[in-house]
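Below: the structure, in structure tokens.
Excluded from the complex is one protein chain; the other protein chains are retained at their positions.
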Amino acid sequence: MQLWLKLMRAPLSAKLGMAIVAVNVACVVFAPWLAPFGETEIVGQSWVPGFWGADVQGAPATWLGTDHLGRDVLTRLIFGARNSIVIALVTTILSFSLGITTGLLAAAMRGWVDQILSRTVDLMMGFPTLIFALMVLAVIGSSIPAVIGVIALLDATRVFRITRAVATDIAAQDYVEVARLRGEGMGWIMRREILPNAITPLAAEFGLRFCFVFLFVATLSFIGLGVQPPAADWGSMVKENSAAISFGILMPLFPAAAIALLTVAINLIIDWTGATAGGVHDDH
Amino acid sequence: MIIDQVPQRIVPAPCNDEAPLLDMRGLRIEARSGEAWHVIVHGLDLTLRRGEVLGLIGESGAGKSTIGLAAMGHARPGCRFAGGSILFSGRDLLREPAAGRRALRGTRIAYVAQSAAAAFNPAHRLIDQVVETAVERGGRSRVDAMADAKDLFRRLSLPEPETIGLRYPHEVSGGQLQRVMTAMAMVCRPDLIIFDEPTTALDVTTQVEVLAAIRSVVEDFHTAALYITHDLAVVAQLAHRIMVLRHGRLVEEAPTRTMLEAPCEDYTRSLWAVRTLEKPAEPEAPCLLQMEQVGAAYGARRVLDDISIRIERGRTVAVVGESGSGKSTLARVITGLLPPVAGAIVFAGEPLPAQTQKRSKAQLRRIQMIYQSPDAALNPRHTVREVIGRPLEFYGGLKGREREVRTLALLDMIEMSATHLDRLPSELSGGQKQRICIARALAAEPELMICDEVTSALDQIVQAGILKLLRQLQTELSLSYLFITHDIATVKAIADRIVVMHRGKIVEQGDKREILAPPHPAYTELLLSSVPGLDPDWLTRLLAERERDGGTHATSWPDRLPKTGNRHV
Amino acid sequence: MGSVAELLAKRLVFGIATLWVISLLVFSAVNLLPGDLADAILGQGATPEAVAAFRAELGLDQPVASRYLNWVADILHGDLGRSLANDRPISELVAGRLANTVRLAILAAFIAIPAGVGLGILATVYRDRPFDRATTTASLIAISFPEFFTAYILVALFSVTLGWLPAVAIETRGGGWQQALREIALPALTLALAVVGYVLRMTRAAIVNVMAAPYIEMAQLKGASPLRIVTRHALPNALSPIINVVIINLAYLVVGVVVVEVVFVYPGLGQLLVDSVSKRDIPVVQACCIIFAATYVLLNLLADILSVLSNPRLRRPRQQV
Partner (left out) sequence: MSEDVSINRRHAMAGLGLLSAAAALPSLAKAQGPAPKRGGAMRIAIADFATSDSLDPTLAETQFSQNLQWQLRNNLVEVGPGGKLIPELAESWEGSNEARTWVFKLRRGVTFHDGKPFTASDVVHSFNIHRKEGSKSQTKPILNQITSIKAEGPHTAIFELVDGNVGFPALTSAVGLYILKEGDTDFNKGMGTGGYILEQFQPGIKAVVRRNPGYWKSGHANFDSVELICMKDATARANALITGQIDAYNAVDTRTVNLLQRSSAIRINRVKSKAHFSFPMMIDQGPFASNDVRLAMKFAIDRDDIVKRVLGGFGAPGNDHPLSSAYAFYDGTIPQRSYDPDKARFHLDKAGAANLRVQLHVSETPFTGATDAAVLFKGHAAKAGITIDVVKEPEDGYWSSVWNKRPLCTSRWSGRINEDVLFTLGYTADGTKAGWNETRLNDERLNKLVAEARKEFDEGKRRQLYGEVQRIVHGQGGSNIFAFADFLDAVSSKVTHGELSGDWMLDGCRASERWWFS
């Protein structure tokens, strides 16, 4: 109930953000029921305009027109939400699990554990992300689990740095010293003393990293390593149809707008929760 | 020397005939908590004449800082003016446009903040900050303003007045910074200066110097001042008149002497509650903890040297000293967080392993620690139940109902109740939080409690409560305390023995009465004499005394101890 | 200044160690990839005989360890080696492309960094006002557009529709530096748009963070104007995180621009690296990775030094009197 009240009192911008996220979540969950056509169903000619060109002869009844293969763009967007969001979400969760665990470990243990972890991360960050992903995916093949794993690993380095920075401050607090003096084990200190206090800035970071992962998946799709056709995802939709932009066809703007809208929405919510100061969003 | 031959301070009576410099009428200020606004200053009236020093005193939450800032037409983020007027030489600051208010600030109304170390911009040299307003907005040439600033530095007895301005804030000690800030306030010769607890963060010995400096310039330039503090003894040295505030309302207002000699309200009297406590003498008891010639170091830097202390069962040893004297390090050595490099510690007849990790659960349980700031010592995400329950479970293996019962018993012991069980620290007051810390320590059923400045972050009346509670617990449970503090009043209230520390060494130790009675070694003397007395003439007399005793040491002590106020640990 | 020199030396040693480990990692990683240069170049026509002959010619039949040691020995003699694939000196292959990459990065940085920092400062001055909301939202949108898409939109607008700027950067011969600038304009703008949002948001966040400090309230109470408070009182104390984000973005402009290179047909290092990885041209991959890693290490070093210089506490550690 309290949460509900809090939500109701949120500023307009945050409500807007939550509404957009809610629509996206609905798409993820109910895609087959929401979409007017099948995911790969061809409904007409390629690049037929949608509502703005309804008078065009032979145009099927589609809201946002059709894509390069004549599939309904709205349907693809709805199904694309599934792939894009789920992949980004799983990746982000994975990278946070890894990054937070190692980050807390480094902050709580200090000494050589911290040194080894930090230097390893420095090393990984010295390597261009995209190239790293390309090489690893070339070795293990570009399947969705591989993409998720690689991005999660790369992203975990960033999460590690932030977690370590936040947790190091917390680990210096008196209450952590109290726990140490009591004789508590490292696990308890990490899990019960440090983590609950690091969660707010990390949650803010989660939102941002989620967006970056989203973009990274899109970029990998552009290079041909992300989600494989004929499955829909927003990044590949932009990529597959981007050629049309030069011919004044608006279609690729829709998936791009979907990406932008979700990113903005998530950030509006983060801004509202007021924890933006916690993150060191140091890269892409 | 700024204090010349004035043996007896003559308070110049402010002229009553001219219009007041500052006139607040029915001032209401609101603060936001969550979605709602609530009143924190309830229709306050305040008048200040030219050249007058008005003391604002009260506990935390009394609204005194808010009122001080209001005198500049400034409300902190999350606060707003909700009514009344603030007339400054006839102009209503609340109706003045932002630019108009801004024009007054720095030039006609200046501000001296509590922590000069935080209020100086770390990125710029002091002199640049001091002359900024004069040059940018006072229309003075830089050369002229700098000359003036150096003159003020000299008047405020800062060392090396010609060059100190070239330093960065972190290169100057706290007491000196506070004087530089006073110079910064003065440089435009304002009509009014707001002093917001300018000496609270300083050691007592430094506080004396700053007080003397402030008083001298304020008198020299005949500047009006609002002096905000929680310490009546301090304000008594400067103010012509004192207003006691509580919860944003006026409790009592009177000329300084009247206020001290015959306060009308009980509340006013409670402001020096701790001073009235004194622990009676007790007989000797068997030894619990013995430190023998202990030394400790951070890396190559020796921070403790040749420390031998004996703590008896059921008795209190107070360790006093200024910041940087090594008294908190002593606590870290005993708890094993900083293993000693020399000497030995014997606890209950057994040698205590140097490192925390090497100690047994039982050894850890028998020594508990309470910290200065309960905010930092309580995990903000743990409820009272978890905080107190954890040591019960960890040491005693208590679970479920048993643990609940014991937790409630402990809460009862610290005079709190079951209603607090599920609260988070943020939902408790400062005093309650410190009580929870005490309960957590008690839950371990310790024999020795190390109390590191446990009362210094609290208001006087709360302090008195905590001290009484600790004394009561000591009698009931036969606890031993190692009581670390810089406050002599607290020492009187709780200690059996006193250890005076300075620069990592013990200067003097012994029975309380012995230590507090003269003669003292020079350092103890300085420390004790710097504690302000509840007497408007205390400062004047002290300065005169020190002058007579050959002079320089009064003002030069802090300068010879540049590390005070800047702990590098 | 002793601490600066010490820091520099420490970071430099660590940097060199990083480069070495990266070279080792890259070498083993590329060797782990399925197939080798002979397979990759010969493609479908890789008959066993041809592959064996080619391997022998390339020295790929030598043990892995000895190939690595040879490479290290060459490097220590200042010789980057030759490309296995087309037997050209790597220094020659890399030099032109490195210059292109750096040129593009510099131009993009010249657009993005002043714009990002400047707008970030203005956003703080007008904090929570329409200007602030507009710039922060716009920056978010800029961040959330995939780079390749920004590129296509810019091309559609400035090249195809308006015809102001060339669509691809193919170094048309002649035309001098104006022509060169015109060709590089769109790629630089694309990169700038990708970067400006981050710089803006970080600048704003860093300054806002500082704005809660007591000395900012002090500056207000001294009557300083909002602009002066931000630029004179807040900015100098927010420099360290801003420098960091600027440097990290600079590194990104050098190492992370493969996509922009592809879209604008811009011959930079990124494409060379991707291509060499797919061809298993280990010496070239090594050279590129080392250049990228060195860029990262050096820029980080620069960030550290600038951070120290911008902070009097670190620049002038308190002397014990």
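So that you can tell them apart, the chains are marked A, B and C in the order they are listed, and the count of residues begins at 1 in each.
By definition in this document, contacts are C-beta pairs under 8 Å (C-beta built on N, C-alpha and C of every residue); 3 or more make two chains touch, one makes a residue touch a chain.
The shown structure was predicted, so the numbers you read here are calculated from the model rather than taken from an experiment.
Across the entire complex, contacts from the unshown chain go to A, C. Annotation: of A:Leu34, A:Leu69 or A:Leu89, A:Leu69 touches the absent chain (contact as defined above).
Among C:Asn31, C:Ser91 or C:Ser278, only C:Ser278 touches the chain left out of the display.
Which of C:Leu8, C:Val265, C:Leu298 or C:Leu314 touches the hidden chain is settled by the complete complex: it is C:Val265. Interface with the hidden chain, as seen from chain A, comprises residues 42, 46-47, 68-69, 137-143, 224, 228-230, 240-247, 249. As for the chain not pictured, it touches chain C at residues 33-35, 38-51, 53-54, 56-57, 83, 85-88, 93, 96-97, 152, 155-156, 159-160, 163, 166-168, 170-173, 262-265, 267, 271-272, 275-281, 284.
Just so it is clear, only the chains that are shown with their structure count from here on.
If you sketch which chains touch which, every chain touches every other chain without exception.
Note on interfaces A-C and A-B: more C-beta pairs are in contact across A-C.
Averaging Cα coordinates per chain places chain B and chain C 50 Å apart. If each chain is reduced to the centroid of its CA atoms, chain A and chain C end up 23 Å from each other. Chain A and chain B have centres, each the mean of its CA atoms, that are 48 Å apart. Looking at chain C, no residue sits in touch with two or more other chains. For chain C in complex with chain B, the touching residues are 213-215, 217-225, 228, 233, 236-237, 239, 310-313, 316, 318-319, 321. The residues of chain B lying in touch with chain A in their complex are 35, 335-337, 356, 359, 361, 364, 368-369, 371, 373, 376-382, 390-391, 394-395, 440, 444.
The residues of chain C lying in touch with chain A in their complex are 14, 18, 21-22, 25, 29-30, 32-34, 133, 137, 140-141, 143-149, 152-153, 155-156, 160-161, 194, 198, 201-202, 205, 208-209, 241, 244-245, 248-249, 252, 255-256, 258-259, 270, 273-274, 277-278, 289, 292-293, 296-297.
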